[in-house]
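One chain of protein is taken out of this complex; the other chains stay put.
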Amino acid sequence: MARMRAFELLLRRLMQALALALGVGTLCLLMMRALPGDMALRVAAGRYGFDLVDNAAADAVRAELGLDRSFWQVLPGWWLDLLQLDLGRSLVTGAPVLEELAHQLGATLQLSGVALVLALPVGLLLGLRAGLRPGGPVDRLTLALAVLLRVMPSFLLAVLLMLVVAVGTGALPVAGDQGPASLLLPATTLAAGLAAGLARITRQALRGFLASEAWEFARMKGLTEGQALRHHGLRHVALPVLAWLGVQAVFLVEGAVVVESLFAWPGIGHALVHAVFARDVPMIQGTALCMGMMFVSFNLLTDAASVAADPRRRAPQAGEGA
Amino acid sequence: MKRSAGALLLALVALFGLAGPALIGIDGALQDLSASLQPPGAAHPLGTDLLGRSVLARLAEATRLSLGVALLATLAAAVPGVLLGLLAAWQGGRVERALVLLADAAMSIPGLLLVVLCAAILPGRKEMLALGLALVMWVEHFRVSRSVSRPVLAGDAVQAARLLGFGPLHLLRRHLLPALAPQLGTLLAFGVAQAVLGLAALGFISVGMQPPAPELGLMMTEALPHWHEAPWLIAAPVAVLMLTVLGMMLLLGDEEVRA
Amino acid sequence: ADARPLQIVGPWEITGLQPAQSGFVFSRLQVAETLVGADERGALRPALAQRWQVSADGLTWRFELRPGARFHDGSPVTAAAVLRSLQPARVAPGLLSSAPIVAMEAEGDTVLRIRLKARHAALPALLAHPSTLVLAPAAFDAAGRVQSILGSGPYRITRLQPPQQVETAVFEGWNGGPPPQIRRVAHLAAGRAETRALMIESGQADLAYGLDPASLQRLRQRPALRVQTVMLPRTVYLKLNAGLPALADVRVRRALSLLIDRAGIARALLRDPGLAATQLLPPSLGEWHDPALAPLRHDPAAAQQLLAQAGWRRGADGRLQDGRGQALTLQLRTFPDRPELPPLATALQAQWRQAGIALEVSVGNAGDIPLGHRDGRLQIGLGARNYASTPDPVGTLRQDFGPGGGDWGAMGWQNADVGVALDTLARLGPEAPRAAELRRRVVAVLHDELPVIPISWYRQQLAVGARVDGVILDPLELSYRLDAMRWRA
């Protein structure tokens, strides 16, 4: 029975994902068509750079890609292709979108994955520490750091890291992809803002719980602060933190734009910016789909985690049997 | 104590942005190519930028412009975000699922694209930029407020209030917003920072405001190539933004849920 | 010293494998060759073609391939293979599209014949352009798309990761010259100049191209690094819509030019006073630069006079107005691909504002300027033009200033003399009789009538790390000359 429900849930999610894919892709197409400027010229500029873009090149592009077809002529074909898992070819590079995405998505996932791994423990620990001792040195430090890191543009942080770590010590490469060590600086840049936010959100969530009688009673029954935190506090902290974290995947990927271009990291954010400028519709659709699926699944994960942490959400509705 | 410090900081920033341009009396667009990248000194308290413009004057104008747009964007994201989050938590079921789907969809559309589109609808309008940013940022408020309000809505206090005949507005003001306040303060403060930096990123890819409009984020971006020879160029806008965010966090951030 | 490959970092990304897209990267890395090459002064040199001749009527060209040349997959370089590679270049923006080609044929295995409708002396120069790179037949897929870069140059690709990374190693089968000493090369495209500067500073890169003026100043103080620069045949200029009533008047165009403080811009923005343009074409274009021309000046007073003569007077609010009280308001489009363009636009805005001219700047996409040219909505475009995308600038100039103007050249401006002169030069080539005079004539008219207003010239800036020697900067940016570089002892 439970398995049936899980299956049903999964199916519903899948249907949702499909609807989302169609909707978002269509919207992308519509948006790109709605934007002012000449699409062929944009594509040509994206392909050949500003030195070679001119109307002749644009005409050739238009003819090659059939850009004079209307939105309604293009849409059904795109839908059909999507259903066959064919995302088309990039208007700029000419390579299959799926191939490009596989490559870029991998790079971005690596980057944001490492960033997440760096940010989670640091942010959580600092946040818990700050929440336990409000007004204490850690609290003040995290406040200052959070504000600083959140307002400091990531390119500045990136340059500072490059200068201090890469140029200063020579221990890590400045940019490019030269093995795992190359990931460290860009991931740290990304992680900094995330950890800063996480620390503050965690702190606030913990403050909320510490003010409750449940916390007081947990302590009164004899648990030490650490034990009470581990067994009782973490779940309460987890709920708002998970809700917040679910959204941060977006910022990890989109925030990666700047980081990726500074560190010459071939990720999806970087590709997206270029695609938007070049009106590379299939790439945009592909990236949007990819990101969409990523966010949805990340959301699903955080949602599942918060359902696991919050029994009130699992409670059978009144009247339901066992 | 903390709150008044926060309010003071914000007041200072607001004063700087609103009255600053008049008080400083220098036109931020006035160039002097022979005085490019001057360090801070008597004539220019914060030095000059690459085109020899007074950084102080530009900073004051940028403060007004950027923070104005950022605040607008943050509010435009927070108000519907929070309300929809509460609605989802309140209604549950179909409504909640639909709203979650909407949020997922909003997140799936690359934010950049949304902003670019908004900016393209009415080019050069600040409000459209704010709208675009808001379309990206509301999801965060939606999710956090949905999660925080769920247990509150399930509690006896809300049940009692509904029995007593109170409507959604009362619940919002007396029950939900106070519970949300601590998280919301942080979110709003971060939101403003994010909007300013987002604006900068947009300006950087030339979707944002056009020159010579002074803008905090753009000032940072423009100053990046000169990080080693004129660090004050970056430090000045970062400092203004920092004071703003710090002020907001101190003012909004630390309310205890219970006595 | 060859344990680590030579690391190059530059701003250029590989946006696609078609030669028209990123052929220049593979040309610079000497992975693929064009039929014709060029030396530092722009003189044509044999490359994949060891020699070429034109028939007496100037309509048939024969290019004789280097014997024994092989592609990196081992297949021989045949005329048929070259033909296949050149076909796409006949479609815009491939440069061959600008030549009056009737047919291209293989004459046996080693000779390529090109027949023309009309004389076109610049043909060999076109064949030096990276959009005419020659790739092996196996590089194309069934649909004619390039799938891999199989060239015939001294280096072959070992790893290709668009858009940022290329790695190459020496191709032992190359017979175009002595084998290069640098055995392995890695190329990274890093979009931001700051990254490139820090890479060379940290020693991660050996060659950093495309450095910004600010970083350069810092790098110059590093004893281990050397900075090399070369003036490029590239000019930053304003494209004016002379079809607009206000800009149709040459006095207004001259006044606008007089209002520009080029020296100030060059000093503050470009950090190089020598870059202030005194005329459209920079000295690096050799014979096309006329030192005798009176340099462009900064003279606001003279500008005011000219404007007054043209009927523009200052109103009560300090704005320039015509007789009917209409203010002089102009719109300028530019794009950020060249980082100095937006600040330059801002500087212009301020300088013209002092004369009462309101300039509205919009920073957008490079494609917006050709678009504005096509639909006639462009008023002013700020761009940078490479006048020697082939060694001989006549092709580009003819595109820009020929009849009807060009996407990146004149708009609403005509001059029959210039058109005829450029046609003649294109037909007959630089060696034609009276060529020098024709060139002087063209340059003088452009200088006088200002269909485009030059602002500054360009310099390629390169920082060289401690490990390498023998670095040559190619002003045409066709090659990094890797084969000439050596590791330092």
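As written, the chain order gives the labels A, B and C, with residue 1 at the start of each chain.
The rule we apply is simple: contacts are C-beta pairs under 8 Å (C-beta built on N, C-alpha and C of every residue); 3 or more make two chains touch, one makes a residue touch a chain.
In this section, contacts and distances are computed from a predicted model.
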Original post:
Of the options "ABC transporter", "Peptide/nickel transport system permease protein", "Na+/H+ antiporter subunit C" or "Dihydroorotate dehydrogenase B (NAD(+)), electron transfer subunit", which is the UniProt protein name for the chain that has been left out of view?
Top reply: "ABC transporter"
Subject >> Among the chains presented, those that the missing one touches >> reply: A, B
Original post:
Of A:R42, A:R129, A:R150 or A:H236, which one is in contact with the hidden chain?
Top reply: A:H236
**OP:** Looking beyond the chains shown, say which of B:R64, B:H175 or B:H226 touches the absent one.
**Re:** B:H175
Subject >> Positions on subunit A where the hidden chain makes contact >> reply: 212-214, 216-224, 227, 231-232, 235-236, 309-312, 315, 318-319, 321-322
Original post:
Footprint of the hidden chain on subunit B, which residues?
Top reply: 151, 155-157, 159-161, 163-166, 170, 174-175, 178-179, 255, 257-259
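The criterion applied here is as follows: only the chains that are shown with their structure count from here on.
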Subject >> Intersection of the contact lists for subunit A and subunit B >> reply: C
Original post:
Which chain has its C-alpha centroid at the greatest distance from the C-alpha centroid of subunit C?
Top reply: B
Subject >> Which of B-C and A-C has more C-beta pairs touching across its chains >> reply: A-C
**OP:** For subunit A and subunit B, let me know how many angstrom lie between their CA-based centres, rounded off.
**Re:** 20
Subject >> Whole-Å separation of chain centres (CA-atom averages), subunit B against subunit C >> reply: 42
Original post:
Using the average of all C-alpha atoms in each chain as its centre, how far is it in Å between subunit A and subunit C?
Top reply: 39
**OP:** Two or more other chains in contact with one residue: find those residues in subunit A.
**Re:** 155, 159, 277
Original post:
So which bits of subunit C are touching at least two other chains?
Top reply: 194, 335, 364-365
Subject >> Residues of subunit B touching subunit C in the complex >> reply: 29-31, 33-34, 36-37, 50-52, 123, 204-206, 210-212, 222, 224-229
Subject >> subunit C contact footprint on subunit A (complex, rising order) >> reply: 37-38, 41-42, 44-60, 90, 92-95, 103, 155, 159, 162-163, 166-167, 170, 173-177, 261-266, 274, 277
Original post:
Considering the complex alone, what residue numbers of subunit C touch subunit A?
Top reply: 9, 15-18, 20-21, 91-93, 97, 131, 145, 161-165, 188-192, 194-195, 198-199, 201-204, 335, 337-338, 364-368, 370-371, 373-374, 383-386, 389, 406-408
